[in-house]
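Omission of a single protein chain aside, the complex is shown with its protein chains in their original locations.
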Amino acid sequence: MSDTILEVRNICKEFPGVKALDNVSFDLRRGEVHVLLGENGAGKSTLMKVLTGVYHPDSGEIYLHGKQMTFQTPRDAQKAGIAIIFQEFNLAPNLTVAQNIYLGREPCTRAGFIDRAKLLQDSQRILDFLKVDIDPNAKVETLGIAHQQLVELAKALSIDSEILIMDEPTATLSDREINTLFDTIRSLQERGVSIIYISHRLQELRVIGNRITVLRDGQSVGTRNAGDVAMDDLIRMMVGRELKKERIRSVNTSREEYALEVENLSQGKLLRDISIYVRKGEVVCLAGLVGSGRTELAQAIYGITRRDSGSVRICGRDIPRPLPTRCIRQKMGFMSESRKEFGLALNLPIRTNITHAGLKTIFPSGIVDLRKERRIAKEFRDKLRIVTPDVERNVINLSGGNQQKVVLAKWLSTDSEFLVFDEPTRGIDVGAKEEIHNMIHDLATQGVGILMISSDLPEVLTLADRIYVMREGRIVKELGYEGITQEEVIAYATGGVAG
Amino acid sequence: MNAKSGRRRVQAVLKRVPMTLFLLLGIILVFSLLTGPAKYLKLSNVMNVINQCASGVGILALGSFLAICSTGVDLSLGGIASLSGMLTAKLLSWAPAPIGPALLLVLAIFVALAAGAVMGSLNGLILSRTNIPSFIITLGVSKICETLSRVIAGGTTIRVNGHAAFEFIGSGSLLSVQQTTMKGARVITRSIGILPVSVLIMLALYVLFSLLMRRTPFGTYVYAIGGNYEAAELSGIDTTRTRFRVFLLGGLLAAVTGIIMTSRLTAASAANGLGMEFDGIAAAVVGGAAMTGGRSTPWRTFIGALTISVLRNGFSMIEMLPAMQMIAIGLVLIIVVAIDAARNRR
Amino acid sequence: MQWIKKHLATLSRLSILLVMFLLLVIVSPSFGTMTNILNVLRVSSLTLMVATGIALCMLVGGIDLSVGATIALTSILFGSRFQLGHGIGDMVFGIAGILVVSALIGACNGFCVAWLRIPPFLATYGIQQIARGLAYVLTNGLVYSNFTSTFQFIGGGRILGIHTPIIFAALLLLIVGLMLNKTTLGRRIYAVGSNREAARYSGINVNATLMMAYILSGIIAGFAGIVYTSRLNCAEPTIGSEFAQEAIAAAAIGGISFKGGHGNVFGVVVGALILTLITNGMTLLSIDSNWQVGATGVIIILAVLIDRNTAKKKH
Partner (left out) sequence: AEEYEVTLILKDNTSAGWRYLASAAIAMGEEIGVKVTENSPLETQDADQQYNAVLDAIEKEVDAICIAPVDSAGIVPALTKAYEAGIPVFTTNTRAFNEGDEVISFVGVGNEQGGYDIAKYMFAQFPEDETINLIIIDGNRTGQTTLDRIAGIERAIAEDGRVNLLDSQEAKFSRAQAQETMENFLVKYDDIDLVIALNDEMAIGSYNAIVAAGRVEEMLISGFDGTPEGLQAVLDGQISASLNQSLPGQGSEVIKAVKTYLDGGEVEEWIVVGGEVCTPENAGELLTKLIK
């Protein structure tokens, strides 16, 4: 069990102004699940990109089966038996699921044409193995973000690899899919596949991990066996400080001002007859399985998609034909779950990204006050601990979690009275998560109404004043202030209990 | 019950037929009403339009489509067509030729295709190895082609005289029928080619490229690059090579266009073909290509190319003033693409 | 050092310009004269104006192929409709009319791109056909000339020895530069160009922003048309047929990205100057017209190539 299959020695990698990897060493044994842990921007993704030939290290060596390797391109790494699921999606939206799974490795007939029957069969087999119900002929752009994640997984599995790297595979998944994923990982392990697993969900680590390596500021802090390490120790290794846990807020139920009132909203088959409300100063969570329509609901409220019927009031005012601009005028904000697609202007600086949503309120005269903008950006950088040398840097150069924080900062910089957060802590490390929770908490205390969508149930339970559980486009249950348990929520979400 | 499922099947098929085809049929209907169906839809005019398509935008549009599909744009196609056409003419007018006419023809076509390949590769080489936008590279290469064409022409137009085999490419037909028309009291009999060689070449190329795009890894790669360049790269696709090939093929297609054009005119001037690249792009976009890449198919592009040829011929049949034709074509192009875009949005 | 790193792209562009300039001074004695330098600046100032407008469209992720036709149509309109009287009032009225018409053409582009979702390349190509077609219909190929001397001053005069087009171009660039960097409209333009969906989610009115960029490009083209007409003292429907291509090349050499959301409008100056130097230099060197075409092509590619290679990062 302890034969080392992959070894990385003294890897250094520097980006302009950032030492992303500083002398990192690390080894992987056959058949183990090796967890990489670290704060946002610690260098986890960079290390994986070095391992797969996306980046070239400044110095250091990679040994595969004791042989030194250099990977020029991702293809080299693939050939050597290393497959990866990247943190950011890498699918071609205009191609079908099957085409994406075997992209670059199409089965061909002898005449050089693609063997489409085989392509479909093989894809179907992998999807079946993952127990997901996706049509391999569907175009990827028609899939939700969770299903896309599963296609990524299928794609990685289709490579008959010895080493499989997963960079935050569970960030968008809910418990059911996560369990399927873990089953998959275990059966791969049995086949002798080694797995590098990156996640910010600490509770997963001991379920699935064998060993854990912690990175901090581009350096390796140490490797532990998953069985005999205490969670608090891990967090201390990651963060380098203690986290404070306590949060006290009494919900001000006496406030009767509504931030959001939705009545009988329907939209095709996705949303049926939904009525919910959010009071100012209240944190309301939408719980449910992936595909239950939570994102769709939020999008319909925000005017991204058209609703068929029903009414929406924001901060007491009717919005008959919602559009993002109109909603923002009524002091609503919406943080989307997909930062790359809908959240960020990747090739622009952090500074301008942060003011995009609040241009009208921050600069009411239409003239940009650069000093003010810089001040706001710096404020949020410090408040949210965005790891970057300066706020002039383009967002694309940030780590995934830090990008997420920029999106968050964008919405926090507006003077919204009603905010929708769709998976706000996706890909965010424990420390920062804690801070974001505090921030949401503070916002609510200041009287902002909050509607939060999260697949992370513990998060839902710690933050929510009230929970709506969704299933198949309907609200199946409203759960009140006290005594909600995880089991209860899951039961309603899966239909285990009649709504 | 059965009727219902039948209707559903028809609907499903209809849904897959591109909107632009219906629009094209609509345009044809309007023209035949305006000109008189007997005049407009007679065999000779139908063949006339298809012929104009084959020797004009038809083949070249495939190159435009390929470039656009891989998120680029190829502005050099007209220039390459001009250069290849010029080379063909120059070689065929070689006198006294050291080799026989048949061999000379083979040589001329080979050289013309090679020139297309070289210029296409030049595009591809710079493009796939740097991050210069294709607009700029192909614009530059187009100008280089124009210069070469002018210099080869040496300040005259080059004529190709009495090379029947060569003329057959652009003007010949495998099968002809007789069409008789009355002109006043005179009866005029014309033979109308119903299997013109240039049209057959065009159709063969469309079949070939349709196969290429749908059935080979190369096609998938082109679509993947258009859909998500990074994903394609990280999936291990050799994006450099794929993009190189796209522009190489574009160069070859433009060369074929140039050869057909010269054969049809039996002469080459350096101005021939210049500006055609815009027709090609328009054809691809009318066919449903998105400039952001990854959309549309060769056959849709064919519909786009036909639309443009039908418009040109139709407006001239209804005797619209040339300047008005410009306006009308601009308008119709915008309307057609707008309708298509509106349908796709739903 | 930090500063150099940050502005590497701009510096490399400048150095290309400088090298070209020095080469021309060495090779052609008449090049370095003050007259010629002013001449180069004056010619490039028109390219620069048009390119500034196109840069706005490129920044929102589009392109504007219709500028040349806009120039032709507006100058024809000016010549045929607005220049009947010869008083100052007629001229002012005419100029205002042109700016309105060119804004309308821009609005048509914007409408097609924003609301009809037509790819900008095709939309502006179509509008270009329409506008130029109209110009031909209006003039039937004729040329209008002999404008008043007041009007001729706009594009042909000098202030403190400097040609007016140069001054106009500089002012325009300054205004557009300030707009892009110092106003929320500028922020919106970059945001929409960089990621249209994200901009929409941020509550930016994407369609209005697109519209604005195309309208501005139209107005700028109209303004350039006035200056051009005045300088040539004639209005003909064929003018400006190569303006779009040249201006786009200038913008691209100047570092404006075709993908949108990236680039600094001040870089366009260098782009316009490089392009003008090519034509001016080749004429002064008596390079045959046939070869000039290709040489322009080669230099455009080289200019962008050198620039991009220094700016390109590979990890």
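General remarks:
Order of writing sets the chain letters: A, B and C. Residues in each chain are counted from 1.
Note that in this section contacts are C-beta pairs under 8 Å (C-beta built on N, C-alpha and C of every residue); 3 or more make two chains touch, one makes a residue touch a chain.
In this text, all values refer to a predicted model and were calculated from it rather than measured experimentally.
Within the whole complex, touches from the chain that is not shown fall on B, C. For the chain left out of this panel, the touching residue among B:Thr20, B:Gln52 or B:Asn228 is B:Gln52. Of B:Ser44, B:Thr240 or B:Thr292, it is B:Ser44 that touches the chain left out of the display. On the side of chain C, the interface with the absent chain consists of residues 28, 30, 33, 35-36, 39, 43, 132, 136, 140-143, 145, 156, 228, 232-234, 236-239, 241, 279-280, 283-284, 286, 289-290, using the contact rule stated above.
Summarising the interface, chain B meets the missing chain with residues 39, 42, 44-45, 48, 51-52, 55-56, 150, 153, 155-159, 167, 171, 181, 183, 186, 188, 190, 261, 264-275, 312-313, 316-317, 319, 321-323, 325-326.
The rule we apply is simple: only the chains that are shown with their structure count from here on.
Shown here, the protein chains touch in all possible pairs.
Among the remaining chains, the Cα-based centre furthest from that of chain B is the centre of A.
Distance from the chain A centre to the chain C centre is 43 Å, each centre being the mean of its Cα atoms.
Between the Cα centres of chain B and chain C there is a gap of 31 Å. Residues of chain A found to touch two or more other chains are 54. Touching of two or more other chains is recorded for no residue of chain C. Listed in rising order, the residues of chain A touching chain C in the complex are 13, 15-16, 54-56, 302, 304, 324-325, 327-328, 334, 336, 341-348, 352, 355-357, 359-360, 363, 366-368, 370, 410. Of all residues in chain C, those touching chain B in their complex are 112, 116-123, 125-130, 132-134, 136-137, 245, 248-249, 252-253, 257-258, 290-298, 300-301, 304-305, 308-309, 312. Interface residues of chain B, counted against chain C in their complex, comprise 73, 126, 130-133, 135-137, 139-148, 150-151, 155, 278, 281-282, 285-286, 290-291, 321-331, 333-334, 337-338, 341-342, 345.
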